[in-house]
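Before any comments, here is the structure.
Only a single protein chain was left out; the remaining protein chains are all shown in position.
Presenting chain A:
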Amino acid sequence: MFWPALQGFWLALTNWDGLSAPRFVGFGNFGDMVSDPIFRTALKNTAIWLVLFGGLSVIGGFGMALLLQRERRGVGIYRAALFTPVVFSLVVTALIWRVFYQPDGLVDTVFRSVGLGNFVRPWLADPDTALYAVIVPALWRQIGYVMVLYLAGLKAVDPALYEAAKVDGASAWQRTRYVTIPQLKGVNSVVLSVIVIDSLRSFDIVWSMTRGGPYHSSELLSTYMYSTAFQSTQLGYASAIAVVIFVLALAVILGYLIRAFREES
């Protein structure tokens, strides 16, 4: 497991087409990235992805968990409905939504029927909308997952705390803000790591919907890395992109851990 990872780091410092022997180029690959416009798009898109996909799935998942935390009639059905997409593979998810986005598909029909016909466009084939058209199905699947994590966390919160807050006259919003959220610190760190890692390795959904296109407009670092490695066989350069992904994941997670650690001491 770690041996191949080390090999990956070594390859990042080489120029390798997979046929001849790897040639050592030092940090040349990383220098090339700076002037590679596709890499810059992919980096920017990955950042957008992290903020939109990560942020909205936490907000959505947490909101849904708050709404569905109390055991009462019907809640089981609502939870199951939100959770169903999680069991699908991302390829299945992608195809379901591709059917939607087709010209004259349901999305277009709905837009036309509410009088927004002017906005109709080839959602996945338009460079302006492709990335966002891919984020929607990714969110559709992730929100249910995050919801389950938060539901488990909410269950572990001591009900006596709410009672105490209620007696003290705290409103529902204050109880959420000052009791629930601080109590969920542990879950938050798990959710954050899950989200960051999921965002950085998001590959399946983009690959199945657009392959990073059109004109690299929905390219993420992970898809760019894959196509550089296995379609244009620049293995050294691809390894260097993989190292960037690795460092980003590590930085975000370590940053969070250090902050959480400081707050504790």
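The rule we apply is simple: a contact is a pair of C-beta atoms (placed from the backbone, for glycine too) under 8 Å apart; a residue touches a chain by one contact, two chains touch by 3 or more; residues count from 1.
Quick note on the criterion: contacts and distances are computed from a predicted model.
You can't see one chain of this complex, but its UniProt record names it "Carbohydrate ABC transporter membrane protein 2 (CUT1 family)", from the set "NADH-quinone oxidoreductase subunit N", "Cell division ATP-binding protein FtsE", "Ethanolamine ammonia-lyase subunit EutC" or "Carbohydrate ABC transporter membrane protein 2 (CUT1 family)".
Only one residue from A:Phe24, A:Tyr78 or A:Tyr132 touches the chain missing from this view: A:Tyr78.
Summary of contacts with the chain left out: across A:Ile38, A:Ala125 or A:Val148, the touching residue is A:Val148. Within the complete assembly, residues 1-2, 4-5, 7-9, 11, 18, 67-68, 74, 77-78, 80-85, 87-92, 95-100, 102, 104-110, 140, 144-145, 148-153, 156, 186-187, 190-191, 193, 197, 200-201, 203-204, 207-208, 221-222, 225-226, 229-230, 235, 238-239, 241-243, 245-246, 249, 253 of chain A touch the chain that is not shown.
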